[in-house]
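In this view, the complex is presented without one of its protein chains, the others remaining in place.
Naming follows writing order (A, B, C, D and E), and every chain is counted from residue 1.
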Amino acid sequence: MRPSGRNLDEMRPISIETGVTKHAEGSCLIRCGDTHVLCTATIEERVPPFMRNSGQGWVTAEYGMLPRSTTSRMRREATQGKQGGRTVEIQRLIGRALRAGVDRVALGERQITVDCDVIQADGGTRCASITGGWVALRLAVNKLLKAGDIVSDPLLSNVAAVSCGIYAGQPVLDLDYPEDSEAGVDGNFIMLANGRLIETQMSAEGATYSRDQMNALLDLAEKGVAELVAAQNAAVI
Amino acid sequence: MRPSGRNLDEMRPISIETGVTKHAEGSCLIRCGDTHVLCTATIEERVPPFMRNSGQGWVTAEYGMLPRSTTSRMRREATQGKQGGRTVEIQRLIGRALRAGVDRVALGERQITVDCDVIQADGGTRCASITGGWVALRLAVNKLLKAGDIVSDPLLSNVAAVSCGIYAGQPVLDLDYPEDSEAGVDGNFIMLANGRLIETQMSAEGATYSRDQMNALLDLAEKGVAELVAAQNAAVI
Amino acid sequence: MRPSGRNLDEMRPISIETGVTKHAEGSCLIRCGDTHVLCTATIEERVPPFMRNSGQGWVTAEYGMLPRSTTSRMRREATQGKQGGRTVEIQRLIGRALRAGVDRVALGERQITVDCDVIQADGGTRCASITGGWVALRLAVNKLLKAGDIVSDPLLSNVAAVSCGIYAGQPVLDLDYPEDSEAGVDGNFIMLANGRLIETQMSAEGATYSRDQMNALLDLAEKGVAELVAAQNAAVI
Amino acid sequence: MRPSGRNLDEMRPISIETGVTKHAEGSCLIRCGDTHVLCTATIEERVPPFMRNSGQGWVTAEYGMLPRSTTSRMRREATQGKQGGRTVEIQRLIGRALRAGVDRVALGERQITVDCDVIQADGGTRCASITGGWVALRLAVNKLLKAGDIVSDPLLSNVAAVSCGIYAGQPVLDLDYPEDSEAGVDGNFIMLANGRLIETQMSAEGATYSRDQMNALLDLAEKGVAELVAAQNAAVI
Amino acid sequence: MRPSGRNLDEMRPISIETGVTKHAEGSCLIRCGDTHVLCTATIEERVPPFMRNSGQGWVTAEYGMLPRSTTSRMRREATQGKQGGRTVEIQRLIGRALRAGVDRVALGERQITVDCDVIQADGGTRCASITGGWVALRLAVNKLLKAGDIVSDPLLSNVAAVSCGIYAGQPVLDLDYPEDSEAGVDGNFIMLANGRLIETQMSAEGATYSRDQMNALLDLAEKGVAELVAAQNAAVI
Partner (left out) sequence: MRPSGRNLDEMRPISIETGVTKHAEGSCLIRCGDTHVLCTATIEERVPPFMRNSGQGWVTAEYGMLPRSTTSRMRREATQGKQGGRTVEIQRLIGRALRAGVDRVALGERQITVDCDVIQADGGTRCASITGGWVALRLAVNKLLKAGDIVSDPLLSNVAAVSCGIYAGQPVLDLDYPEDSEAGVDGNFIMLANGRLIETQMSAEGATYSRDQMNALLDLAEKGVAELVAAQNAAVI
């Protein structure tokens, strides 16, 4: 029933390649099917003004899409003079999600910026950014630990995200673009490795949903996040 | 236990005053406790480019805060040269929420813009904007119906929104600012009159939540939305 | 002869409601007929860079119109990426006008920002902003005096403003929108309580005027300002 | 008593050199003492959207200062990303002033843009821009008349402007920069050749003025404008 | 003598991988040593306004660097609200270079946009962008030819570019970042396959050069471009 022929609760193939750029303190290229996102983590020994002298660190994120990551070419945001509303929404979400898994006191007064740049888009870019962004963050933090710059691990848990939606009347896991553009209801579910929720966003464009449907999507998401966490762990060993 | 002395499941006093500006096709001043939002609906006999010749109408929203609606003065967005990320996120949410209750074919090829300007802020401005915005929309649509410009009512249901959160370890309904700034987990719940969900956003800053907690907040939200719908109906008679 | 039926030298009804927002140090909602402006004054214990270490304070103003304060909806300046030329002109005028009534040494090295946001427009918004802005300023300064933060009153006099114009060949006082859009010549007159002038702006779009006509408008303006000063004083007792 | 040694009612030397750029339809370099402004008029066979199909023409103006036209270097507005408030105010004023002397029906549906660029500033740049701008406009219109593109002269009268102020307690004509920076009260007076007023702007920064003082400045302005009109006429013969 | 141990006239290893994104009409990832640039070509059946109805096509380019393509993180241009001067210079250069190898009449009235996004930077990103950009262009044009949308090949020749400079007193080929940041003189040389020049830019920061030195660099550049052309041809077979 799904355009890709997948089962309702079947994720796309996940691949996470680490160490893809030589400059970043942590990096990976995450591929969730045909969605490919390059994630890099940059450590800076300073924090934003609102965190100065707080004894705590900060984790933030930025998100972008290459102009031809999409079916038809998008205008480059740098030439438009600003980031669009969707971009701003997404990068704020990634930052919040990653911070939920961080002990910012243990991190110490430094900032880690996670850049998520979509090389190729086929649905679910924000979820792939969070999942891949956590891997880049993990690798950057490992570097700090190895160098002795921090003593106790500030990462409390993996953070991963997956989208689910009602497609053709059925709850399905890990929407790709053809599904995403048709689904009346879809949600993004961000969780820790133990399944506790960090953020849930379920929205309907021209439709509504019941609490039962919401719970069905949450069940799928828990399954998906477990698989993503396993892929993260395999990548960062 | 709550700073305001309210019960865990008690809303702030709701007041909706309609017809507050003489120019707008629909308008109201909604007060949810000390949060006051002026909502106006403007009808234009044109649609955005992506909707032209579709036979369907469009409903969109814009959101703003007056500089001194907050405890300390905020910089005016017009002088900063752009709307901030939070503003963009909120106005996109309001627009999506209102559209979920609209039959856009019945509306016909015209646009209704709902402006939500926060006069005074004390938490929950986005939810008040949605609830008040729907009242402005209802009044504007009534004008179209009365004038015979449209024949069947394009509004399928009330749309209302409330925030809930975990405050001091307890699920509470309708967070005010002192609660919102302390709550580790909070969510915005947007529903139709019959309780079906349009959008759910639950996020944790520096915390996580379980599915049980999520369900407890949903229970509170259903109660709150029912009261808001009643207030809307009383206002637009 | 006037669309409103008023006498040539008759002001619109004036109402000034104070204390309309709980956060601002001073606030009022001024209504000059159907022109409604929300004015707030914010005290900050810092001055702009060019006034630092001068021992003097600063008073400045910002002006905005809600998108649907006008007959047809205006584009929100925050979405246009800048304040328009008219807005900039008006807020500079309000700031200059208010400063003319202030002893900035007595104010001490702090800044008061007066925000004037037009809720509903029917002509004369800049004059209403000055008149209402002074009330907000007066209330904020009263708070400083009461708290003992300043010792001698820095407000030397009331400041109020009214527009006059040549409408249908006759000098008329306090133009409303239907008059303003027809008048070939119109002026804004800003005065102290004793009638001394702070700023005069008389301009003609597609017309000119004689010195006699200018003096006739000044006579009307003196009458109008006296009434506005009385209304200010009644409001701030 | 004046820093320049001029009499109270004495203008600075005026020089108007025409035809200073080969591309513009009309141009002049106006020198009012050490204030030098290059004025060009550009004819375009189109009007702004709001004038289309009105059968009328439009005259507009733009103003700029070269970065080192002033004592210390100003930041270039093009690098700041916008025109400052003062610039916008001035160019709107120039445009309004010039339009007051134009029969826009006789001009026909075309636009004339007058650019006023300050090469060297020593006070009174906006007045010099208006006076010189009219000369550029006159020359451009002459070209249209000569070519037979328009039949009757759309320029109803000269338009010229001068500043006056209260300096060291005395009304003085044609303020230069040392006077302007000290004067508590100053005004810009724009008139037709016959002395009828187009626009009056008198403002006080940290001071006020009486109607008698206002009339004294108007007397001086009439004298000054008469001299400027004579210089304009001599230049455009 | 060179930091990398290369001979004076030795290029870095070149690799060109094609078909790296599924959406673009042509794409490649070019690696010149540690400089990696993703190049995509997008065909659109429209031309910019200045080319409409000319019967000719247009080729243009855009350039960007991912924030962490560099040793320390660069600010994302989209968040800065504009492309920097260096970016604008480079993308104009890429566009001019590629157009020099195109018969725009044969291309027909369509536009090809070549996006060059630097994934990892180690000197020579603009030259790699031109060399890789031509490959993406070649592949996109091949698609048009294969589909019969154009009949004769509009690509007249390969276009490739290399940088050379005076490093430690010696002319060297294909500067990497450690060399580029030390070289007093460096140039970018863009050529056709037959060695004819399209663009030469040689500049000195804090130094100058003789015509003999210029000719020595041109000799090296000819050698380098020949190798790049061979690599292009191998990639697009």
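One rule holds for everything that comes next: contacts are C-beta pairs under 8 Å (C-beta built on N, C-alpha and C of every residue); 3 or more make two chains touch, one makes a residue touch a chain.
The structure displayed is predicted, hence computed values, not measured ones.
Set against the missing chain, the residues D:4, D:56 or D:87 yield one that touches it, D:87.
Considering D:62, D:174 or D:199, the position touching the chain not shown turns out to be D:62 (whole complex). Across the entire complex, the residue among D:4, D:42 or D:56 in touch with the chain not shown is D:42. Note that of E:37, E:66, E:137 or E:218, the residue touching the chain absent from this view is E:218.
Within the complete assembly, residues 21-24, 27, 34, 38, 40, 42, 44, 62, 64, 66-73, 76-83, 87, 113, 115, 117, 119-121 of chain D touch the chain that is not shown.
Interface residues of chain E facing the missing partner chain: 82, 85, 88-89, 92, 96, 99-100, 104, 187, 192, 196-211, 214-215, 218.
In this section, only the chains that are shown with their structure count from here on.
Among the residues of chain A, those in touch with two or more other chains are 81-82.
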